[in-house]
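Here the structure is laid out as structure tokens; the discussion comes afterwards.
A single protein chain has been removed from this complex, and every other one stays in its place.
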Amino acid sequence: MANGVFSSSRAQIPERTLRTDKWWIQPLTTFTVLVSFIIYATFRAFENGNYFAEPLISPFYSPCLSTECVDGASLLGTPFGIIQLFGMTISPALLILIFPLGFRMTCYYYRKAYYRSFWFSPPACAVAEPHAKYTGETRFPLIFQNAHRWFFYAGLVFNVLLTVDAVLAFRNEHKEWGHLSVGTLVLIANATFLWLYSLSCHTCRHTVGGRLRNFSKHPLRYKAWTIVSVLNHKHQNFAWISLFGVAFADFYVRQVASGAITNFYFF
Amino acid sequence: MSSSLERHKYDVLVIGAGGAGLRAAVEAREAGLKVAIICKSLFGKAHTVMAEGGAAASMGNANSNDNWQVHFRDTMRGGKFLNHYRMAELHAKESPDRIWELETWGALFDRTKEGKISQRNFGGHEYPRLAHVGDRTGLELIRTMQQRIVALQQKDARDHGNAESFIKVFAELTITDILKENGKVAGAYGYYRETGADVLFEAPAVVIATGGVGKTFKITSNSWEGTGDGHALALKAGANLKDMEFLQFHPTGMVWPPSVRGILVTESVRGEGGILTNSLGERFMFKYIPDVFKDKYADNEEEADRWYTDQDNNRRPPELLPRDEVARAINSEVKAGRGTEHGGVFLDVSKRISAEIIKKRLPSMWHQFYELAGVDITKEAMEVGPTCHYVMGGVDVEPDNAAAIGVPGLFAAGEVAGGMHGSNRLGGNSLSDLLVFGRRAGMGAAEYVKSNGDNPVSQSTIDAASARIEAPFKRSGGENPYALHQELQEVTHNLVGIIRTKSELDEAIVKIADIRRRSANVTVAGDRKFNPGFHLAFDLDNMLLVAESTAKSAVLREESRGGHTRDDFPGMNSQWRQVNHIASFDGVQVTVQKKALPVLPKELFDLFDPHELEKYMTPEEMSKGGSI
Partner (left out) sequence: MARKLKLRIWRGDSTSGALKDVTVDVNDGEVVLDVIHRVQAEQMGDLAVRWNCKAGKCGSCSMEINGKPRLACMTQCASFGEEETITVTPLRAFPVIKDLVTDVSFNYKKAMEIPAYEHPKDLAPGEARMEQVDVERSQEFRKCIECFLCQDVCHVVRDHEENKKSFAGPRFFIRIAELDMHPLDTLRNRKKTAQEEHGLGMCNITKCCTEVCPEHIRITDNAIIPMKERVADQKYDPVRWLGSKIRKREGIL
């Protein structure tokens, strides 16, 4: 039986959409960029190398918690020894990436982006989707989108660690403080974008004040909510910028670690 | 048709789902009665949504000196003492309670620092008095009452198993006749706009709350619904229309582009420094300051400009004269050939204020012009001209229960009722009027039903009503209703507009009669199903009766007062203040008679400074000092 816009009671119009603009550009762009990122991130996660070049560590591998990690990369020690699954040694990056991945997968902005571009649900506004059934986020597995807050908390921990990494990058190859290199700037930018992305998050907005009924009784939280609300307006931008930021930071460290380029020091 | 006729029985039928109608329905339901609400459009779309400024109520939140007596005085002054004193009194006394009541139904007005309802200043009100929500107060009112009705229906669903057992909303339904049996109201007849199918309502009490008549005029701020349906229904049912010559023309409506002609440009544009110029570039308002205002308004540009920064030492710019003065001035400029290409004048804020400040202080105006008209008011001048905004006249009612005089079982409230605003309405008094008299109409209807009981409709009455609906399809070779409507609008605009003279009004009366004769023969294309041409045929009938009442009342009133300006009788005349015009309809034509205005009782008379009353009343009235 015809469903949706083709239901018998609705105006009989054969087209899935009558939009005349290039509505498909946005989902196509999103799809292309996200797929490229996934390919790059997967390659890097399994590469298990070229992630550390004193004092720079790739955000994909920080904190490196495996005894397998190269010297100096394990800020928090190596509590896990060698990480193995079914007898295979697992790249330490996988242990880390699961958190930012989870944060972004459950992010209210990315949900919109991938539901549209990967799942065509819907591909664009007022463009009929191809699915016969739709239950939204009411059942397994999508009901786990409600766990966004836990990934948000975890994300904050990583933001702290990556900020520490950026601070440590004010040293030179000999661990002497007071230096500034291109790598320092890259890691600072990365940490800044990640903070902006996390702090502009809808869960953050809810946590700092959104859940209150009366703002007037909590002036400080109201102030915080107001600031987060301003950031939240740009959440989509921060989501993309921080994604590129992370990929670029990793790429830069990789190039330095592999010897392809030298980390230029301003002083 | 009548074999399959849809029939409904209710205690109270409310025609009109704007503020007044919904408030009446709530009241009648709370009195335990079964109520039907008729909307001409969808539920919640009525013209009340257009009200921006606020609802006047002397709650005293912004200034504790405010009270009902001050509000009463302001209202009487605004109406130039032609108001029915009792209506103005009830309105001033009860509006605070009506506003507070809305809050208990979930309305969210803007707040003062103490957390009370914020009140803003408005023309003619001595203190800040208008409860408001930004510039969408009307929407808040109608939504609150819509949701109140839903709440009552939800309660009925819990208590009686059916949400619509006591209140039912009939959307997109036009009432074509109020039915009477034995000289009393028995119900109403109409058709669903969607299907065109006839429907009969049997109800011993009918509340008319159909709003205004703006669509009778070419340029109006009213939506298509403002076709004077209630005015005409009441006239045809044997009720009278009071003071139909009084129409409020807002001086600044948009005139160009045509898509937005008539839509209001709020007074704040002038308040923020907008100046009016003609096609020669002259700031013409300086020429139009009446003698009585000479001490309050600047007569040169330099002083007028200084006023915006120093209000204590300079007189106000003449752009801020009362609405009727500005409307007349614009009208004169255009008539003298100094208007814009599209028949308006220029209103410009862009030269005086920066784009940034315009967008901050006049956000909705900026959007209105930008989105509706493609005009950027931070860069270009607006073209404005007077627009028909509100009819002060309306059904002659008893103040206390809103009962239409002369027709037992008929009630009227809101804009369709006359008397409350006299010859000129103050901004903000319309929304509070809806609430106060909507409630009183609901109460009045409930009391009437309880003491009168059913009044069944006879078959012959039904047949007559049914035949009237079928008629436009049975005719052939008649004129197109759209064309006749346009012709009527030209006549009213040119001959019964802001400035009137006897010769033009006489001409209008002849022309309206001619259009009415031809309208008896209009033909409609297509079938009954959602057919706008068919709908217009009935609206046209109503507008013609309204136009006739207005023209005939206007030609008789030989003075200028509030919303009635006679070029041949420019002054206000105390003798005429004692006169109401009462229009009635004998089935063929409208007749207008004089009736004495009720005398102000002593306790209300004494609220005024005698020196003020002397300007309005005859020495004889003054010596009596009000009735006892």
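Going in written order, the chains are labelled A and B, and every chain counts its residues from 1.
Heads up, the rule we're going with is that a contact is a pair of C-beta atoms (placed from the backbone, for glycine too) under 8 Å apart; a residue touches a chain by one contact, two chains touch by 3 or more.
No experiment lies behind these values; they were computed from the predicted model shown.
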Among B:V49, B:L426 or B:M543, the residue in touch with the chain that has been omitted: B:V49
Hidden-chain contact residue, picked from the options B:S58, B:Q119, B:Q153 or B:T378: B:Q153
Residue in contact with the excluded chain [from B:E225, B:D243 or B:D433]: B:E225
Those residues of chain A which, in the complete complex, touch the missing chain: 3-5, 7, 9-13, 15, 17-21, 108, 111-112, 115-116, 121-122, 125-126, 128-129, 131, 133-138, 142-143, 146-149, 202-203, 205-206, 210-211, 213-216, 222, 232-233
Positions on chain B where the hidden chain makes contact: 41-45, 47, 49-50, 59, 96-97, 100-101, 103-106, 108, 110-111, 114-116, 118, 133-134, 136, 139-140, 143, 147-148, 150-151, 153-154, 157, 163, 171, 194, 223-225, 256-260, 263, 368, 371-375, 480, 482, 524-527, 529-534
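Here is the rule we go by: only the chains that are shown with their structure count from here on.
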Approximate Å spacing (C-alpha centroids) for the pair chain A, chain B: 57
